[in-house]
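All protein chains but one are shown at their positions in the complex.
Take a look at chain A:
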């Protein structure tokens, strides 16, 4: 049991998970509603999601920050939940799986930052 007394690094992932979960709870449902239902069903004007409007939105630094936080934290939230759910259903994934799931969130975070940087100001 003594090696288990070593400090856990879980706070890093737990905080990212918690932040993503909070954000998902606050705006996740609204995002899905607007993107998947409201605009395609004509409840909101089509122009709201037009390429020009979306691009103009993504060019503002505040919107960039918003998009980055939403995309990356949703990633961290999702992988943490997947990893722990695997454990719950009896798949005791080891270090390799840990690197794989959290690595994919890191990759998503980097990709989001890179894509946003490409859009320009």
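FYI, a contact is a pair of C-beta atoms (placed from the backbone, for glycine too) under 8 Å apart; a residue touches a chain by one contact, two chains touch by 3 or more; residues count from 1.
As a working rule, contacts and distances are computed from a predicted model.
Per the UniProt record, the chain missing from the shown structure is "Succinate dehydrogenase iron-sulfur subunit", taken from the list "Carnitine transport ATP-binding protein OpuCA", "Quinol oxidase subunit 1", "Allophanate hydrolase" or "Succinate dehydrogenase iron-sulfur subunit". Residues touching the missing chain, restricted to chain A, are 1, 3-12, 14-15, 84, 87-88, 92 (touch as defined at the top).
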